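In this view, the complex is presented without one of its protein chains, the others remaining in place.
Order of writing sets the chain letters: A and B. Residues in each chain are counted from 1.
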Amino acid sequence: MALLEVKGLTKAYDQLKVVDTFDLKVHQGELRCLLGPNGAGKTTTLDLITGRQKATSGIISLNDTVITHWPEHLRVRHGLGRKFQVPAVFKGLTVQQNLTVAHNRTTSPIRNMFVLRDGAAQTRVRQVATQVGLARRLRDKAEELSHGETQWLEIGMVLIQNPQVLLMDEPTAGMTAQETYKTGEIFNSLKGSHTLLVVEHDMGFVRQIAERVTVMHMGRFLAEGTIAEIENDSEVRRVYLGKEGKASHA
Amino acid sequence: MNSLYDNRTLQWIVYFVFFAVLAVLPMFIENAFTTNLFSRFIVLGMLALSVSVVWGFGGILSLGQGIAFGLAAYGMGMTMQMQSQDPVNAPIPSFMLTNELTELPALWIPFWHTPTGIALALIVPTIFFGVFGAMMFQARLVGVFVAIVTLAMLSAWYSMAFDMQPYTAGFNGISPPAPLNIAGHAIDPYSHEAYWIVLAFLAALTLGMKLLLSTKFGLVVQAIRDDPERARFLGYSVAGYQVTIFTISGFIAAVAGVLWVMIVQYVSPTALEVQFSVSMVIWAAVGGRMSLLGAIIGAFFVNGIQSYLGDELLYGFLLVLGGLFIVIVRFLPNGLAGLLEMALARIGRSKAPGPDAEPGTPPVAASAAPRSQV
Partner (left out) sequence: MSVDHFWTAFAFGPFMNALLIGLSVASIWLIAALGLAIVYGTMGVINMAHGEFVMLGAYSAFVLERYLGVPFLACIPCAFVIVAAIGAVIELGLVRYLYRRPLDTLLATWGLSLVLIQTVRLILGPEPKNIASPEFLNSSVQFWVFSLSLFRLFVIAVTLATFAGTWWLMHRTRVGLMVRAVMQNKEIASAHGIDTGRVYTLTFAYGAGLAGLAGAMFGAIKNVFPDMGSGYIVEAFLVVVVGGVGSLIGSLVSAVGLGEIYSVFAYFTNGTFAKFWLFLLVVVFLRFRPQGLFAESLGRR
């Protein structure tokens, strides 16, 4: 049984279907990449799964529970974690505070009024900071971080939530080749223990991390398979790799 | 980050010293009028505190803090008015007689009983802020929309206070003839005692807020200020936190309203004027909205100058105030406290890497490393 399942997912604006009867199954412990040219509907798909946009039709289920009509924060509490395309962190807070907020064991305003110091949470914050390479920057404000570091901080914020499924929207956008490689290592270390769905453009990065790849085109499912199968698929080559392949870092 | 300004322990020491100094201040004041003036400043500081909490920390620009202040002030005015009434000889306030009322309106009846009256003066505005906040924040109103809706709500209450003359004495306002009497003891508005009562409330609320904002709750509130959507995608109910902090700020303004009437023995629709509520925002902005103490000092500073200049120079002063405000918004978004923060950061930098630098701190060069601009 799939951990995250999407069936017949559709998002339409008037005539235009941005996502069109899209199906997807992600299993426990899998690292799945979602590929597709610009405007294929990848980010919209993540928006629909996390509730940032409302689906026109279709069913989204997580761990056998249908969450199609739930508000965003309840989906997150049920086990979704999301990293945005444009890195979103709390700029006025320190790295440590960012991770502390992301450590969301209690979300109730009233109960959190009585949490002044949480030793267990702080241990976890240091663990995750080490994992994403920000251990030395805990006391710096997030606005002082470089672009790559900001991306890692947000990845760390998703990790510390310990969600069942991690949805990553272009985690390497704007990173140098070196930073991208390091991010790939972080992702590889999560394999097996975590379930990830990664939207990515960078083919080199996809080769570094991916097991199975799903390709979208014009809002629809196009192909699915291992990275090798996908790269040899004539249909995929035609719509995607032919154009984008040259531009990528591959 | 690691400048003296951000040192928690030092902050607490400064807060305690500040209130200790204010507490001994009346020892040097003989003049009852000055004592009363200082009490007023302290209440106005409380309003700046409420703005700092909701705007500086919660990121909610409320131009309607005067609603809680005004409603509470009317509640207190009614309570004190009824203390001077007598069920047999003078059952209703004289302004009602001139407005053709023959018996006490139901709205006024609970205020016969002083503790009930004061409790209502605090509870009603707080609940109102809770309900009003829930309407705004569940609809995900943000930024300027919140400012406009709170402004509209404030004008609505203003016109009510103005227009419901038989109940509120309209433009003239309610001026209770005697000071507040608690269990047979009258609190003279011009006394040191009144000053200390008011100060005790400000100190308790300020330190309470300082503590609250350093809990996980406070951290989440600030996170929501920086990026509500990110917080939502961490599983937090953004509306829930916003309503809570908005309600708390309403409560603080309500306490200020009650204390204000205790020390001035007067309430009128001016408490609900738009100008007044925006002024509170100015005080907090001048002092520094991101610092509770800064906001309070901002209120002292602006009001101090205003009363020093007196009424003749008032128009000129408002001109300067408007100009000052523009300059602060444009160049100094964190107010006087921001100025201090920058100064301390500079001192810290010129000393670095001193012996007090944290061992885990990266060298300065690391944070100045080339970054792809976001």
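Criterion: contacts are C-beta pairs under 8 Å (C-beta built on N, C-alpha and C of every residue); 3 or more make two chains touch, one makes a residue touch a chain.
Just so it is clear, the model here is predicted, and its values are computed rather than measured.
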Just name the one of B:L97, B:I148 or B:L309 that touches the chain not displayed here. B:I148
Considering the entire assembly, which residues of chain B contact the chain that has been omitted? 61, 99-101, 132, 135-136, 138-145, 147-149, 151-153, 155-157, 159-160, 162-163, 165-166, 229, 274-275, 278, 281-282, 285, 315-316, 318-319, 321-326, 329-330, 333
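Simple rule for what comes next: only the chains that are shown with their structure count from here on.
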Averaging C-alpha coordinates per chain, one finds the centres of chain A and chain B separated by a number of Å equal to 42
For the complex, which residues does chain A have touching chain B? 50, 52, 72-73, 76-77, 81-82, 84, 87-94, 97-98, 100-102, 104, 106-110, 112-116, 118, 135-141, 144-148, 150, 157, 161, 174
Inside the complex, what are the residues of chain B that reach chain A? 1-2, 211-212, 214-217, 219-220, 222-223, 225-227, 229-238, 240-241, 244, 358, 360-362, 366-367, 369-374
